[in-house]
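Yeah, one chain of the complex is gone here, protein chain that is, but the others are all in their spots.
Coming up: chain A.
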């Protein structure tokens, strides 16, 4: 039995379509400690979202296991709450109702009605959305929707928080602001977080460790980079920090130099041209 909080052990994934089976993930092994912030980065189509979905339980692995807090993960559940890229709030519910739906379900037996209400409001305050409780998702901005999505995920009190490119759909300024918020919340709550991203700066700024995935098919973990920067981290101060730039450089060179060589046909092509190729194969 592993002593790690979350461990992904020998996970493999094959997708089958039109009778053709393709090997998407090859021997994914990863151990995550409690309170750790892990980012998974890789080119699109490399299967990083599949890894997250397997941990979430939304996708089954073909072999291998995910063990969380000493128990094997079977199917989705509120102990692994997800923040989706496109927020996926229910549009017919208000901000408060969206979070309350999760809180009422998860704490049905353990909290009284008043406690659940306070719990909901507390988490909306935490993401600075206390002012828009009765607004519907269509009435708030993309950044606000994502905040509510984060509040909903946090309010489930998950053992591990799964973020699937949570800031991908936001503009650069809103994204930076939300990243700062997530760092602040993380320093308060010490959640175990697993985040999918394709943004190098985001990965270096937020993570304790960055997991870099090779290109598909048969994607696996290429390198793991430990980010040894003191917290709280400040994006402006870090911009001139040589260590920060070293980390950035390491991730960039993995993505744009090493991974280009692995691509069987991509040796002379640009990474961008090779990318859809890899995606096609992963999904074929």
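Just so we're on the same page, contacts are C-beta pairs under 8 Å (C-beta built on N, C-alpha and C of every residue); 3 or more make two chains touch, one makes a residue touch a chain; residues count from 1.
In this text, contacts and distances are computed from a predicted model.
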| item | value |
| --- | --- |
| Which of "Tryptophan synthase alpha chain", "Nitrate ABC transporter permease", "Acyl dehydratase" or "tRNA N6-adenosine threonylcarbamoyltransferase" matches, in UniProt, the chain that is not displayed | "Nitrate ABC transporter permease" |
| Residue in contact with the excluded chain [from A:21, A:63 or A:86] | A:86 |
| Contact partner of the left-out chain, one of A:54, A:102, A:126 or A:178 | A:102 |
| Among A:58, A:133, A:169 or A:238, residue touching the chain not depicted | A:58 |
| Residues of chain A in contact with the chain not shown | 56-58, 75-78, 80-82, 84, 86, 88, 90-92, 101-102, 105-106, 136-138, 156 |
